[in-house]
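One protein chain is absent from this view; the other protein chains keep their places.
After this line comes subunit A, so read on.
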């Protein structure tokens, strides 16, 4: 199996193609190894570029969604490292939707191993499964996979381009390629003569790319350093283009209302008042909702809200209590999965003390800063769609089906995303904009959702419950037996994307639950799927977002039952199972000066979650200020194995933590009469400048495999805060959000 990785790397073909006045280097979409990528067989699509050089300059393509995680910069740096160009001298574009931009790491993540104990065999198998990403055209940004996915392939793309350009220079100068060097976008001859890549591009397009070797990391000049982000100037001057900012010639503006009883039908509507309102050009019947096209977004919002609609009922229990009763009922059925079953949890060891608790967490909205929107131009025979999205090939297929066009007739322009967090992996905003634009052929129409529409039509993080049973003896954890119950966002998403029912064990439901690196001899973790039709989806860290809270709150309760310090207790259990996880706990212990004691009015909590290949430990300190509790400080340690850009990893860690803390403190989506009760930020707020903690981040690099960065900062934040509140008040937080139980500063 050792050769699987090598074979796969060969099936990822870096080819080149001559373009007008230059050359492109990129990937071919092939279903099997092809001898000559320059001559793709019939039916294979053309080259999708990662590097494009012409007389105008060098352009790199980073076909991953830039939603704040810095992927565009780091992805470009992987290419630039080998190509010897400077990031401030080149352009970086997202590029079109293309199957060749598949995500090789995403599908491999689905293997039912714990992750931290992954063997080389399984690692190679994961790479092999990555081919599925290609055959399924999964050009997806998610699962904290971008760097794992791009790490080898993008450096190969850069090295291939570099060596081909050197060959073109060698041919011109009549010297051997090995005598040439490259720096800052030019080939340098032995006598010091510099030939810019732009001058060599046309000739390079006629040369078959040579075999290349990747540079040793000790020679890296970009990777491993904190680089200025390529998007930071645009995002500091209001010039970065988000989906909501595209302005094609002749643009009209629309807004939409879909049934707030999610998934319910529309029985009828009366738009006579709306049609008379200023700026209104057209009312559009979407089947399950209505849209108004106008001369201005605000006028469209006013008009669409003035439409009198008769909505059908929701296909789920209309009140929150009934929804959670349904979730609780799923504990009675046999589990969907039991991915960890070590020892014997049915027999309580002699002399052990047993503890049992139940936890509940609510549904959550993604609440991106940029409300859902997309812009479409439908001509009858073709469609152009502009939007920030996390899955351009899937958006393309959905838009094509909606407009009854071939996929090839649909062009997707992926802009910057004003927040993603998993929400923009969905396809609804693209589909709706397509339907609206089809009502006005030949005219580009931007469909923007009001904040209220966005908040109340999400694919929510599922509400979830856990029933935990544990036992301690002589200061040790001897048994953990946990059950989690929630809707399956995986099964629902597969059905949504493919129209086919999904089954089988859902690993995502139990991630962060069954695969935590603690050596407990009797350890069983099961997942139960609640059968409900509330739309649910992938919320930053997905299953880990509830399981991190369940597992790590319970570890705290077990530690206290064992009469142990909660940090030392975890450290001992992790040391026996996974050194990098123990290293993170040790690091936050030192950073925070953890002694297990805190002064009056101060509480501290710790938690650690292993997710997306990265263990993250956090210590949170809360302070009682005259009866109001402030989250004062936070210490984070993560082990990503290899930090390609430490500045970006740091920002993802504190950002991921604040996203989690916001949910822990005040995030809650509830239902009444089948409708979501939260409308806007005043009902669904987040941490702000005055109540976000002062934070210190430490990045470790001992992990054997490269881990993700965008999501792992989120899961441990919620239990760390709950555990800190227990330390401060003696009251255990077993349900979220915490604002319902504690007087936290908001």
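Criterion: a residue touches a chain if its C-beta (ideal position, glycine included) is under 8 Å from a C-beta of that chain, and two chains touch if they have at least 3 such contacts; residues count from 1.
Simple rule for what comes next: contacts and distances are computed from a predicted model.
**Student:** Tell me the UniProt name of the left-out chain, picking from "ABC transporter permease", "Flavorubredoxin", "Isoquinoline 1-oxidoreductase subunit alpha" or "Protein translocase subunit SecD".
**Tutor:** Of the names offered in "ABC transporter permease", "Flavorubredoxin", "Isoquinoline 1-oxidoreductase subunit alpha" or "Protein translocase subunit SecD", the absent chain's UniProt record gives "Isoquinoline 1-oxidoreductase subunit alpha".
**Student:** One chain isn't shown here. Among A:61, A:253, A:460 or A:518, which residue touches it?
**Tutor:** Result: among the candidates, A:253 touches the missing chain.
**Student:** Could you tell which one of A:175, A:240, A:286 or A:699 touches the chain left off the display?
**Tutor:** Here the residue in touch with the unshown chain is A:240.
**Student:** Which of these, A:448, A:515 or A:723, touches the one chain of the complex that we don't see?
**Tutor:** A:448
**Student:** Where the complex has a chain not shown, which of A:21, A:217 or A:278 is the residue touching it?
**Tutor:** A:278
**Student:** Among the options A:297, A:360, A:375 or A:553, which residue touches the chain absent from this view?
**Tutor:** Checking the options A:297, A:360, A:375 or A:553, the one contacting the hidden chain is A:297.
**Student:** Of A:101, A:654 or A:671, which residue touches the hidden chain?
**Tutor:** A:654
**Student:** In the complete complex, which positions of subunit A touch the hidden chain?
**Tutor:** 67-70, 226, 228-229, 231-242, 244-245, 247, 253, 278-279, 295-299, 301, 367-371, 416-421, 448, 450-451, 647, 651, 654-659, 662, 680-682, 685-692, 694-695
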